[in-house]
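A single protein chain has been removed from this complex, and every other one stays in its place.
Here is chain A:
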């Protein structure tokens, strides 16, 4: 790993570890729709931060802004103090890796090859060395394979290395996505609904995997709908409702916040963002649909 941050189990210590990701005033508009509205978010090294919110709140859109898939209309995202260029491959190179809400593996490649693709930014050999096949090429390939196998062992997929990704069961596909993301040696891992569609046991296993990743010194930002998962896991939780950050704080703070409960249960009350500017709920939903279509393109 490039980042060798010592294990920092408590949020207080983590904060001392320094800021890893800083998003300032991120706004994302699709035509007339504002999917993400002026969101600030900070992730410190060694932290697990949760991002929750009702469907269509703009969580995935915000993720896409962070990873360069979208260029934010306004605002900046910086990683370790430098502003990130809005190109996905450069963001990954800088040290942010991600998984996708709807699994996006390279279906017709083997499990091992998927992870090797994740190593792309950390290896150098180009076309020429591939054709000439000097000793350097073999050395780099071997190192890549060893590292990939380590990651597969870490995620528990080592015995399936030669299988096609498409033939893995659902839960293992999720794990493989995480292994592939880890292969790029990130300092920050973004997980987009890592437990969607999982049974309680698998969710529990994913939880342990995320802790193990954090213990390796990688900060994690996770979107999830499973509240038990989020509150068990996260040092800090941010709540996004209709594109705006409603609350941010520890699990207790968020769990006890009336506005969060209202946002999820749909109870009307004064001071909710939807009431303030009168944006109908459907708008945010549409924005999210648009974002997913963009994603699929």
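Note that a contact is a pair of C-beta atoms (placed from the backbone, for glycine too) under 8 Å apart; a residue touches a chain by one contact, two chains touch by 3 or more; residues count from 1.
Going forward, contacts and distances are computed from a predicted model.
J.: One chain isn't displayed here; going by UniProt, is it "Putative zinc-finger domain-containing protein", "Branched-chain amino acid ABC transporter permease", "NADH-quinone oxidoreductase subunit K" or "siroheme decarboxylase"?
T.: "Branched-chain amino acid ABC transporter permease"
J.: Out of A:27, A:117 or A:196, point to the residue that touches the absent chain in the complete complex.
T.: Per the contact definition at the top, the residue touching the missing chain is A:117.
J.: Which listed residue, A:27, A:164 or A:262, touches the chain dropped from view?
T.: Within the whole complex, the residue contacting the unshown chain is A:164.
J.: Just one of A:71, A:107, A:212 or A:261 touches the chain that is missing; which is it?
T.: Once the missing chain is taken into account, the touching residue is A:107.
J.: State which residues belonging to chain A touch the missing partner chain.
T.: 67, 69, 87-89, 92-93, 97-98, 100, 104-110, 112-113, 116-121, 123, 125-127, 129-131, 133, 137-138, 140-142, 144-145, 161-164, 166-167, 180-181, 184, 295-297
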